[in-house]
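Every protein chain except one is present and positioned as in the full complex.
A and B label the chains in the order they appear, each numbered from 1.
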Amino acid sequence: MEALGFNAGFLLAQIVNFVVLLVLLRMFLYRPILNMLEQRRERIRESLEAAERARQEVVQSQKAYEDELAKARREAQQIIERAREAAERQKEEILAEAREQARQLIARAEEEIAYERQQAMAQLREEVAQLSLEIAQKVIGHALSEAEHRQLIRQFLAEVGESR
Amino acid sequence: MDLQFLSAGLAIGLGAIGPGIGVGLLVMGALQAIGRNPEAAPEIRTNMILGIAFAEAIAIYALVVALVLKFV
Partner (left out) sequence: MSRVLNPKVVAGVVLVLGAIVVGKLVAPAALPGIQLPAEMVPILGVRVPNTLLHTLLADITLLILAFLATRNMKEIPDGLQNFAEWVIEGFYGLTEDIAGDRARQWFPLVMTIFLLVLVANWWELVPGVDSIGVVEPPHGSKGFVLAKVGPLYALTAQGVKLEYAGEKGGEMMGGEAEKSGEGAAEEAGKEGKEEGFPTTEDGRPLGVLVPFLRASATDLNFTLALALISMAMVQYYGIQALGMGYFTKFINLKGGAMGFVVGLIETISEFAKIISFSFRLFGNIFAGQVLLFIMAFLLPWLVPVPFYGLELFVGLIQAFIFAVLTLAFLANAVVAHDDHH
């Protein structure tokens, strides 16, 4: 073994050397660099996530805007529709009212006409009676008795009624 | 004559035959694999190198024997 160069002291020296080097490199090389890599990975992940979030937000607001627009359009459509319906209804109502009024006017007019006619008829009848009474008085020269009057009027009225 | 030197030479000379063939076969297989499936080349290459290291270890044993014969 000696001839191959083995030497317990040197072997131990090399082992100690390696352990010390490992500790030092771990402290001054691996840890900072791995931490830096980790940090950068974290940073990249975060910025990717942020970008994704921003994209989502844009998509969402785009969608909200479109929804809003569609809603507004729908509402406008509804308003127009409702206005049209209201107008239609109003037209119908006005027409119906007008028709009713016209009908009422006509009815009232007819009533009035009928009334007037009755009125005129009664008046006429009265006047005819009066007239015929006066005529009869003139013709007879004196007044007939009440009974005779009544008899005469009734007779006349019957004749007039027949003639009509 | 000094048989020590002869034996040392023979030890490493004969001992290198097997690993030589082994390494050749390994590389042949790896190259064929890479030819068939070039996408797996990095993985195949790493494993090939490890395989060569194992095959080569045999030659190293022969070298150790030769060194022991010559120097011890």
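Operating definition for what follows: a contact is a pair of C-beta atoms (placed from the backbone, for glycine too) under 8 Å apart; a residue touches a chain by one contact, two chains touch by 3 or more.
For clarity, every value in this text was computed on a predicted model and none was experimentally measured.
Peer 1: Touching residues of chain B against the unshown chain: what are they?
Peer 2: 46, 49-50, 53, 56-57, 59-61, 63-64, 67, 71
Peer 1: What is the set of chain A residues that contact the non-displayed chain in the whole complex?
Peer 2: Given the touch definition above, chain A has residues 2-7, 10-11, 13-15, 17-22, 24-26, 28-30, 32-34, 36-37, 39-40, 43 touching the missing chain.
Everything below uses one rule, namely that only the chains that are shown with their structure count from here on.
Peer 1: Starting from the mean Cα coordinates of chain A and chain B, work out the distance between those two points in Å.
Peer 2: Inter-chain centre distance comes to 93 Å.
Peer 1: Sort out for me which residues of chain A touch chain B in the complex.
Peer 2: Those residues of chain A that touch chain B are 3-4.
Peer 1: Could you pull out which chain B residues touch chain A in their complex?
Peer 2: Contact set of chain B toward chain A: 67-68, 71-72.
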